[in-house]
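A single protein chain has been removed from this complex, and every other one stays in its place.
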Amino acid sequence: MDLFEHQGKEIFARHGISLPPAAVAETPEEARRAAERFGGRAAVKVQVQIGGRGKGGGIVLAKSPQEAEESARRMFERGFGGMAVTRVLVESLVDIASEFYAALTLDRSRGTYIAMVSSKGGVDVEEIARTDPATIRRVAVDPRIGLKAYQVRYLTGHLPEEARSGTASLLPKLYDVLIASDATLVEVNPMALLRDGTVIPLDAKVTVDDNALARQPEVAALRSSFPVDPTQARANDEGLQYVKLDGEVGIIGNGAGLVMSTLDVVTQAGGRPANFLDVGGGASAEMMATSLEVVLSDPAVRSVLVNIFGGITRGEVVARGLLDALERVDADMPIVVRLDGTNAEEGRRILEEAANPRIVPAPTMLEAAARAVELARTSPEGVHG
Amino acid sequence: MDLFEHQGKEIFARHGISLPPAAVAETPEEARRAAERFGGRAAVKVQVQIGGRGKGGGIVLAKSPQEAEESARRMFERGFGGMAVTRVLVESLVDIASEFYAALTLDRSRGTYIAMVSSKGGVDVEEIARTDPATIRRVAVDPRIGLKAYQVRYLTGHLPEEARSGTASLLPKLYDVLIASDATLVEVNPMALLRDGTVIPLDAKVTVDDNALARQPEVAALRSSFPVDPTQARANDEGLQYVKLDGEVGIIGNGAGLVMSTLDVVTQAGGRPANFLDVGGGASAEMMATSLEVVLSDPAVRSVLVNIFGGITRGEVVARGLLDALERVDADMPIVVRLDGTNAEEGRRILEEAANPRIVPAPTMLEAAARAVELARTSPEGVHG
Amino acid sequence: MSILIDETTRLLVQGITGKEGAFHTLRNRDYGTNVVAGVTPGKGGQDVDGIPVYETVAEAVDATGADTSLIFVPARFAADALYEAADSGVELLVLVTEGIPVLDMVSAVGYLRGTSSVLLGGNCPGLISPGKANVGIIPGEICMRGSVGLISRSGTLTYQIVHELTQRGIGQSTCVGMGGDPVHGIGFVDALRRFEADPETESVVVIGEIGGSDEEQAAAFISQEMTKPVVAYVAGLSAPPGKRMGHAGAIVTGSSGTAQAKVDAFEAAGVRVGRNPTEVAALVAA
Partner (left out) sequence: MSILIDETTRLLVQGITGKEGAFHTLRNRDYGTNVVAGVTPGKGGQDVDGIPVYETVAEAVDATGADTSLIFVPARFAADALYEAADSGVELLVLVTEGIPVLDMVSAVGYLRGTSSVLLGGNCPGLISPGKANVGIIPGEICMRGSVGLISRSGTLTYQIVHELTQRGIGQSTCVGMGGDPVHGIGFVDALRRFEADPETESVVVIGEIGGSDEEQAAAFISQEMTKPVVAYVAGLSAPPGKRMGHAGAIVTGSSGTAQAKVDAFEAAGVRVGRNPTEVAALVAA
């Protein structure tokens, strides 16, 4: 779960990290009043769950309260990177001497956390990592020991003398945020040395492990502030992974790998997937029914491909769920069903006995994909239940 | 550093552990008033830094406030196990269903902590450990992971059903005490299941790592409540390890092993050591001087044996310290000095040049011991500076 | 031969009395796996269709000589189940449980490195040495004994590809589902090394997907150390790029994480890459 900058900074503040005075604004007027409080000049920063704000116009340095108001209004109206914008952060300007980069994140390949400090920040740090790797120092962090003192000395050893002790006291606090919040990413870009000698985060990118939200109720509660699509929300509530795409073949499968592969074969067959929907392991009949409803709620869908290979998921449960769903939703389009694995034969028999005219059985994944693509082409447009 | 029971229990309470109502009394009258508050009947428990109170009469179950007062008075007057008693703990009586034993301590041989629970407590658990080892379950605890849930289940699995969940919630708190207080022992004997179903510690033996006192200022401050011998206190203040013994040959050495060995050879030579004094590694002239003053302050001392084998400790520093001390204290007894190791030759030369009549050089440890024992026999009695 | 499990495997199931635990335990036993014990705290002394249930793993190991544990406990107890199994000397831990917090896995994986236990998973379907033992939730009926080793980050996609192999009459030595969680036990390189050393395995199928850099590492290992032929598949060629939050991930891996980058890495290492599961099976047959 990706937090807004201001949410990340609120967590930072709770761990004793100094930050510039700032206020969240949900209207242009609130942005203006905040800028007034900060003496007229302020940074207005769009709050979104993606990066690239600096380059993409998501951060405006307003020279007056009016300019802050106008910038905020534009942000609310236009959104950012295709996402709705419901709040901006208005932040007092600070006197920056130089900018660096710091991050703590997961190193999947080693199964540890990793801490990184770059002596260059505020710019394209990925490019720096490629072209000038010596500017980025990194260390592995074992959570059973924590960030070791010698590691902090090493991480800060290539910074200008005057930035070292400030960064050295900031890093353990960022590490505390990582562990205490079950985060998988705590990124500060830029981390700024101010003219007064302090080192503070100017940005905060915090991603919290979804698997840990049950033990992070305060963090989980922040979800309520995120802009949500109602279809997406419904899918999530049922434990389904649903991503809307641009095509016309609705796709339901079990297991992320199989669903991705199904998208690939549909594409290879000349079709365009309308979505990614993973019902997960051990799907219930109810989850299958909800999946079908979710996919069918997309008006662009012309055919649906259900591709289930059972392990924990059982074929007869899938079949009953599909039949249940077809009693609840009036699906006037073909649903190509391909079932294999655990109890698949029973599932196929149930579907055969039900003899629902919408259900088109297919023996293999490739044939199912070809059939779904073909049916999407010939299916009547715009007739939905 | 061994804490009084009541100090251990105060730490327990800060970690959310339930305990019987109790009050510390420093006079018999305070003990009486506390017993009155607890309804007349109360346990009066001597507060000392040693075990064996149960068998040794250090715990009295008083049936009235008067009895509590009298018991406390006896304790203050008589001391316990040769130690002065300055406070007793008066504790409300609880309704005990059964008694067990729990401890967390260091396992030196494995270099880990160990947690133990015995299904028999309140009695001689060492005897139980020998005769009926199955009653004691033990697990190794890695502080980088903590007491694991499965270990708590195992540790409590042999207790009566009704004591398991109470003990299972108590153990992690005792572990927190161990780690948070830098303790090397947290022992609860007995740990009691009460008739109301709760499990509570009735005693608390907590030993804190002396090496960690610098980062445990609250615990270190408890030292001020311990009865102290002024000579002992002076030695400790200088970083000297001093233990008073019953003999007449004062002993000063560097390194606990060498001092112990010096005690042994003095004993083998027919003498009796008057003390154990380890000046430690890298002793300064000042520490040597204080050592001599400390040893000479014991009126039973008839001769002194200084046995130094230098590593970090340097011979010339030892020699100068001894000469300094002899200018400050009027030592009218022989001081046998045996110096070897780092800069020993220089040290021997300095002593030779000083030609102090009190200083008797000896070439080897055995000869030094023999000489010191012999001189103690012939030294005039009772003439001290 | 085969890798990790075979007919000598003595299987213990942690969380055997749960619904999924009991279901798959009995399926594994029906397959012929030597299921010797189960563990569920509070249910010691019971049995699951004749399989004795113990209070602790240590007791179960003492009583039955179990050397492999299949773990179905709820996510919040998963790390503890790993500690218990490793501390009790179990050699192979197969963790099916999904939804385990990353921090728990980082701690547990670090701890296990200091023991002699080997972890597969979490969030994994387990593994099967067809005709010998099935440990986990891979449907045994789709597999066939043979000489193709298979290692996969995916669950059901694995079944799909195994199914395609079997339908062509191509059997498998061992099929390993390593799971898709970011921090996990046995990975591509571990499995490839074992397959390279296994006399029964003649070729290997590697099934990857977008994200991370496991495939790139596998490709590097294959080009340097594998003598047996490898066929790969990478799911997600048509996946849209994900929305990115920060730069740290890309800096750590030095990889874009796209399926195409992984396909390119495999092909540069001389690995034949199938465009879909059917083509994978065809390449193995070729």
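Going in written order, the chains are labelled A, B and C, and every chain counts its residues from 1.
One rule holds in what follows: a residue touches a chain if its C-beta (ideal position, glycine included) is under 8 Å from a C-beta of that chain, and two chains touch if they have at least 3 such contacts.
None of the values given here were measured: they were computed from a predicted structure.
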Missing chain: touched chains present in the view: A, B, C
Candidates B:Val125, B:Ala168, B:Leu240 or B:Ala362 - the one touching the absent chain: B:Val125
Hidden partner chain, touching residue among B:Leu61, B:Ala97, B:Ala212 or B:Ala300: B:Ala212
Of B:Ala13, B:Ile312 or B:Ala354, the one touching the omitted chain in the full complex: B:Ile312
Sole contact to the chain not displayed, among B:Pro20, B:Gly81 or B:Pro172: B:Gly81
On chain B, residues whose C-beta touches the chain left out of the figure: 2, 49-52, 81, 101, 103-109, 111-114, 116, 125-126, 129-130, 136, 138, 142-144, 179, 182, 184-185, 187, 189, 205, 207, 209, 211-212, 214-215, 243, 245, 253-258, 260-261, 263-268, 273, 276, 281-282, 308-313, 340-342, 364-366
Where the missing chain touches chain A, by residue: 142, 144-145, 148-150, 153-154, 157
Residues of chain C in contact with the chain not shown: 110, 113-114
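The rule we apply is simple: only the chains that are shown with their structure count from here on.
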Overall pattern in which the protein chains touch one another (line/ring/star/complete/other): complete
Maximum centroid distance from chain A, chain identifier (CA atoms): B
Distance from chain B to chain A - Cα centre to Cα centre, in angstrom: 58
Whole-Å separation of chain centres (CA-atom averages), chain A against chain C: 27
Residue numbers of chain C (touch at least two other chains): 107, 111
Residue list for chain A, restricted to those that touch at least two other chains: 144
